[in-house]
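Below is a structure I'd like to ask you about.
The other protein chains are all here in position, but one chain of the complex has been omitted.
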Amino acid sequence: MRLNTSIPVLKILLMAGHTFLLKAFTICVLGGLGSVIGAGVGGVIIGVVESMASTYLSSDWKDVVVFIIFLAVLLLRPQGLFGKKGEQ
Amino acid sequence: MKQSAIIVIIAAVAALLPLMTGENPYVLGVMISVLMMAALSSAWNILGGYAGQYSFGHAAYFGAGAYTTMILISTFNVNPLVSMAAGIIIACIIALITGSIVFRLRGHYFGLASIAVAEIVRLSVLNVDFSGGAQGILLSDLSLWGLDLNSKNPFYYGMLIVLVVTLGITLYLRRSKTGFYLQAIREDQDAAASLGINLSFYKNKALLISAALTSVLGSLYALYIRFIDTSAVLDLRLSIEIILTAIIGGVGTLWGPVLGAVLLVPLAEMLRSNVIGETLVKHGIVSETSGLGLFLKDNLAHAHVLVYGIITVLCILFLPKGILGLFRRTK
Partner (left out) sequence: MIGHILHINHVCKNFGGNVAVSDISFSVDEKQIFGLIGPNGAGKTTLFNCITGFYPVTSGTIIFDNKKINNLRPDQVCHLGMARTWQRVKPLGSLTVLENVMIGAFSVTNVTREAEEIAIEQLASVGLSDYAAKFAGSLPIGLKKKLELARVLATRPKMLLLDEICGGLNHTETDGILTIIREVRNKGATIVFIEHDMKAVTSICDSIVVLNSGEKLAEGRPEEITKNPEVIAAYLGGGQNAND
């Protein structure tokens, strides 16, 4: 059976949790905190970006791209795609 | 002020310690680790304990100092002190980028953003050949002013000096306008802003000071061990250990981080080198060949993070302000 190489094959590392946490938070912030639709859309966007990054750059850099997106969202549109502007 | 006298006395005692431990390099090595962690946690404390901004990515600044120093010395033969200064500059740039993105936002983004920045730095260094990639950088030859840099003593005193400087800066800040403003920010940001405090400016100020001190420690570490790689100087584990040391000792106090380091670093060392296990065997409490004995022998060495975690949970439950928090004035 051929292994589908587009599925991320991950080693089980005890310390890998923080990467998932950060990606999950990136997705939420991108979509807009408090918006369920936003989380869904954000998840799709990040998933696609990550795959494209690992194809066109290399799989070493895919996490870096996601984390840079996190910072870029905070810088440019902190309320995310579907969040409310001018909170509080 | 009395506190500054205490710093001087303790520094003097610490300065004499290497002479008292005789020729034992192992003990000296542990003491250097204690001083380094005390200084790292104290530097973190300026931002975390006083300004109330918890950075989970301080390893970025440690690694910036370490890598900048190593690369400049090994590839370009730059003077070690100049390399350290360059490390400070790089760390401050990273700090300014982080701060200017996050500090103007309302809400608790700083912690996660600091992890993101630290991970970006770590992964970038890991994937670039220039910084040695996964193999790290090794420094074979090191000399400065004819000092014998192959021995441990200069690094003991180097770490001690940075610790004293950090404590001195903390003490000075506490009585200065900046220190008062940082504490106001920690207590209530809205109230602070309404009283004329520019939140971004002061948070960035605390972050820059903290990052610069951390970077110097990273540079010293690199020169001391002569070998660095991303798992030693840019790992999330280091950032967490710094925070835990400060929390257990007492966040926001002058001596809390120092106390935390004095307690935890030797404990970790004893776990790592199986001292505890061997002591239990020696005194006949546990038989070497029993199930428990073998279990301890195999596993206790790796348990120091687990033990840190348990202590932290206990602290949060019973001593939320850390050990020194117990002794804080209760008026």
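Letters A and B mark the chains in the order given here, with residues in each chain numbered from 1 onward.
Convention: contacts are C-beta pairs under 8 Å (C-beta built on N, C-alpha and C of every residue); 3 or more make two chains touch, one makes a residue touch a chain.
Predicted model, so just to flag it, every value in this text is computed and none were measured.
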- prompt: Touching the left-out chain: which of B:Ile9, B:Ala193 or B:Leu306?
  reply: B:Ala193
- request: Write down which of B:Gln3, B:Asn127, B:Asn153 or B:Gln183 is the residue touching the left-out chain.
  value: B:Gln183
- prompt: List the chain B residues touching the unshown chain?
  reply: 175-177, 180-181, 183-184, 187-188, 190-199, 331
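The rule is short, and it goes like this: only the chains that are shown with their structure count from here on.
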Field: Geometric centre distance via CA averages, chain B-chain A, whole Å
entry: 30
- request: Quick one: which bits of chain B touch chain A in the complex? Just the residue numbers, please.
  value: 101-102, 105-107, 109, 112-113, 115-117, 119-120, 123-124, 126-127, 236-237
Statement: Contacts from chain A onto chain B in the complex sit at residues 15, 18-19, 21-22, 25-26, 29, 58, 60-61, 63-64, 67-68, 70-71, 74-75, 78, 87-88
